[in-house]
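The complex appears here minus one protein chain, its other protein chains still in place.
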Amino acid sequence: MKTKAFLSGNEAVAEGVRLVSPHVIAAYPITPQTGVVERLAEMVEDGSIRAGFLNVESEHSALSAAIGASAVGARTFTATSSQGLLYMAECLHYASGGRFPIVMMNANRSLALPWSIYGDHRDSLSLLDSGWIQVYVEDAQESLDMVIQCYAIAENLKVLTPVMLNLDGFTLTHTYELVELPTKDEVQEFLPAFDTPYKMDFENPKNMGFSSTPADNMEFKYQQHKAVLDAKKIIREVDAAFKERFGRGYGGLVDAYKCDDAEMIVVCLGSTTGTCRTVVDELREEGWKVGVLKIRFMRPFPEEDIIHYTRNTKAVAVIDRDISFGYEGTVYTNVNSALAKTGRDILKLNFIAGLGGRNISKDNIREIFIELKEGMEGKKKEHVRFLGLGVSVDE
Amino acid sequence: MSDKRSGMINARTITDKEFFYGHKACAGCGGSIVVRLILKVLGERTFTVVPAGCMSAVGFIYPQLCFFNNAIISTFPGTASMLSGIAAGAKALGLKDFHVVGIAGDGGTADIGIQALSGAIDRRDKVIYVCYDNEAYMNTGIQKSGLTPYGARTTTTPAGKNIKGTVIGKKNMFEIVAANGIDYAATASVGYIQDFLNKVHKAAKVEGTSYIHVLAPCPTGWGTATDSTVEIAKEAVDCGLWYLAEYENGEFKLNKNPKEFTPVEDYLRKQFRFRHLDDDDIQKITDIRDAHWKKMRSSWKG
Partner (left out) sequence: MNRPVLKKHIKPKHIREYPVGPCYEAGHLVTENATWRTQKPIIHIEKCTTCYYCYLCCPEGVIFKEDKKVKIDYAFCKGCGICAKVCPKKVIQMIREGETYG
């Protein structure tokens, strides 16, 4: 008899953390992540989690403390969002370069200025180069399951790279659904105890976090890059093993829905995917051949998977809940780079949508597919367009 | 009673082992005396955190790794938060009988590191925080920090016709950490080495957070001879511009209360960074010193 609970995205993450039993949790609050650290504090209080719970004084300290704990071989967890993620930016590079397998939940939220507490992907996507593995989940069940998988990926000695688990701010962190909970024993059996030789200890003392000269730095960076590339295989293996053990798999690095014979595909991250699948189903009823490709991992970037699932398609639209000012959306840049390598001439459009919590509706998605269709029929289309603006921008 | 039996740490009882060796600090570096002696007092079961600064820059450049014990470099602002993390991680892993010590410079303590230090003290994390104070950002080439004293020339407070070097005084870190509610704090100087050793040894026993602020002259930045480091650190105390004190059980105590101070002028004129000061400036510094000592003597023990 499986246990089910009615949980928000934040609460699901907290449950996942309880099941993996970390040694240290560093907590600093920021909207819309607060539910995670609050729930974890309750669990520490009632004894369902036995961990060192540090109420730190800033996000920089949160990740810095997590790095310290990881450096002595402890399993650690922290969570943040938006401004906090940027405040700890230096520590992100520190953790990845230092090869500390920390798992951090990030509630995707827009970045000031202007201030916005609402969701978009600008925070995590602006730190795509920080060396972290980044995964984007679409619902509370996936959130809980991925906490477990993220530790299995991060702590694998071939990977030893921190992982950022991204949940859409408010749309996922604060919405409720029925979630199946594995038992702690099941999870402890699936996820072995964290055991690494790369830690300070008294039997084999270490010097860690040291400097490199121009003679060595590139070698360390190559090694780091290779570890993230090698993680692709581990990600697929962990997902397959998870599916076998718990009955739920997520497709590895991407989740492709009705893409194999699709003439037009929308690519997106996170909770927008659910809306896209609904619209795909409706359009399929109307005779359109369409599909949606959800990119789960932005790093390592699933180039092969994207090329594979778009092999038969004629037009691709990438929804970016971010914008690299002065150019295009980051997801589009990455997808475009992958597709350009195929040499195939397909239409690729970028739709900037959902910034600062702006809703992405079924009508918006439908509009995207119509744009793709018109583009395929020869109508000239701007490559980068802001979708859903409330005003005209014609000059 | 032999020194070993009384639990005293001194030149005879201290371990023969060296834990900070072969480093590339300047000849005569005060900071390296601090690091070397702390690690000898605390011994093998110690995790050391050193932030960006002189001691990490000279001690940890692959493949020359000069810490013969567990040590890690932290981010510049993150010394105290990394200490908190290590203490929490080690405790959660069931480790016992160990020390966690952070050794940061004045910039890394009073300026960029103060937020994390305040948090660690607030949480009463069982860590020892040592500030080796050479009174400027020395590693980056002698720039003004929050602990650069009044009148000192640095590259970002140059002394010229219009401005005479640093125009504000040192942050009072000792009283700041006391106000923060620390369990044990002390000021020290490499010119009074036994006193420093005693304080490290005492901090090691504190069930809570401890802070030691040790004056560690920098020949390069102060413009003094490489052989004068220990002497000048002693003179700083003897002339009253630095002091030896402790804060515990909520009370301040002066460890040394000189009846008479040696001349401030002698101390200042030995150092290139003060050589531009005229008699009025020196009088001003002397008056500030006197005001400070009046305040300490009126309310502190000792």
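First chain written, first letter: the chains are A and B, and each begins at residue 1.
Here is the rule we use: a residue touches a chain if its C-beta (ideal position, glycine included) is under 8 Å from a C-beta of that chain, and two chains touch if they have at least 3 such contacts.
Keep in mind that this is a model prediction, so the values were computed, not measured.
When you scan B:C29, B:A186 or B:V264 for touch with the missing chain, the hit is B:C29. The chain omitted from view is touched by exactly one of A:G119, A:G169 or A:G209, namely A:G209.
Residues 97-99, 160, 198-199, 204-212, 216, 219-220, 222-224, 226 are the ones on chain A that touch the missing chain.
Interface residues of chain B facing the missing partner chain: 11-12, 14, 16-25, 27-30, 32-33, 36-37, 62-71, 190, 193, 197, 225-231.
Simple rule for what comes next: only the chains that are shown with their structure count from here on.
Separating the centre of chain A from that of chain B, both taken as means of CA atoms, is a distance of 43 Å. In the complex of the two chains, the chain B residues touching chain A come out as 44-45, 47, 49, 56-57, 60-63, 65, 67-75, 77-78, 80-93, 95, 98, 115-116, 118-119, 122-123, 125. Of all the residues in chain A, the ones that touch chain B in their complex are 23-24, 26, 51-52, 54-58, 60-62, 64-74, 76, 90-91, 94, 200-202, 205-213, 216.
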